[in-house]
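One protein chain omitted, others in place.
For chain A:
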């Protein structure tokens, strides 16, 4: 067990070394590339770990090599001689049999020879280049069959159940039979360059030593929380099957309560997450209402080619290039000496879910960032559930965010700015100083450049924004507590950023003033640009360093100066206010455009129009008793409206 993880890491690192090395030298040498890839393959086989052999078997299976084919051309169903196993592979069965999952035997019994239906063949010595694959193939040749889809789904499910058991042993310790493996697993992550989800531990913002120092502490926390969860579940009468040594991942959870909320905020055990998210987001209901729908969609979209699928193809390999399960495997065919690349089963799952969704909801189709959301879901749940989670997220949790005009994104940014103005006035002052031409700018209608920094906070629900463990904790709360979580967490991040934002703005200004003292060119607009640049970098980079999920949650939910009091009603009302205001604005623009032609400056509403707009949107909002006084948003204008009103009366 220990070996397998360490080994997984080793493969990945040598693979990367390979690629980057080649890229750096700028002229790939045939022999060198083949030799290095071949070493990996041998290692694979020798190791015999099911997860790795999963990939290596691909190359051992029969393969049709077409050297004239561009690397994009996917050969389908090559050498398909055997019916794929009918039985669906369930990680739950896997657990109930024995405490320590005999992963190797089990998987072999399940599918004796794993034949990979998809194969990408590159020419000899050519460097496999994931990033490019997507863009070179404008129209992928997809001639998949239902049979190959089933095989692919089974392989993906097997990979996932392996991840699941990794996660399980990383949070196990109290039961004697799991204790050893659990501890081994936890310490093995210290020597691997991968975390327990298969992501690279290090980034430009987190060093390996920093990660390891944190993981040593956090892994103990994880074990402790898991034990408390099990006790809590037992107390709630949802003990699951504690057969053998393992506590089966529950598929039902207790009714909502303050206790449960506290447990969720402290983190759901990683191997339960898939079930818990699905349960809290009301996935089971959705699935029940739509029995068989996903399978039908898979069938319908088998050979679909359109604008959406083209965009999806471009992003599949750019989703989690830093995750071992989302990386294609390369190897050298011993007979032909050609470098071959086989597509990771999880990437195939990702493709199917996104294709199906684009078919299911043509109004959204495919929007970049959905690839990240589905990618993360696929690590924790099987693809049909991941599909329905995406439906729930786009319909219920983040409506409008992925729409064709991304209006929901603008609305959410407006709400976030309103929240910042209300709860972090000092941060607001800093942000406000980046706005040029304040008199003529309504920030809710005309978002400041800094909003582009926080776009991905909502669109990808913090994936790639926060380190993975922190992201997952946000997701725990999101599905249990609804979307106010996203604003609470955003505010917490800005709270953490507050001191550095304030000082950065000051130094940027003074530096700029100082250096431009002798210049006749100094103006406010340059100041704003300078400050924007400094702030943007801080807002962009700081969240990536927030490795310690516990302190982020603490900042968010602490009693004093926390953001736990920001209520869903408040957020909903504010959302309505911003959305209405923007809609009115767009309607006015439209009217002007049709009246005056298209050359009207879009921002220039007349004073009269601005007043009307404000008065109307105030009416919408003033009726509601809410904490956020967004009606005072534009103080200057509301002052004027009041004066007019008093004059009238």
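Quick note on the criterion: contacts are C-beta pairs under 8 Å (C-beta built on N, C-alpha and C of every residue); 3 or more make two chains touch, one makes a residue touch a chain; residues count from 1.
As a working rule, contacts and distances are computed from a predicted model.
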| item | value |
| --- | --- |
| Chain not present in the shown complex, as UniProt names it (candidates "Ras-related protein Rab7", "Protein farnesyltransferase subunit beta", "Potassium channel domain-containing protein" or "Charged multivesicular body protein 6") | "Ras-related protein Rab7" |
| Residue of A:157, A:230 or A:315 touching the missing chain in the full complex | A:315 |
| Absent-chain contact - pick from A:398, A:453 or A:546 | A:453 |
| Options A:188, A:369, A:433 or A:573, residue touching the unrepresented chain | A:369 |
| Contacting the left-out chain in the complete assembly, out of A:149, A:275, A:394 or A:410 | A:410 |
| Absent chain, residues of chain A that touch it | 16, 19-20, 23-24, 26, 70, 129-132, 134-136, 138, 311, 314-315, 318-322, 367-369, 371-372, 403-407, 409-410, 436, 446-449, 451-456, 459-460, 464, 515-516, 518-523, 525-526, 529-530, 532-533, 536-537, 540, 601 |
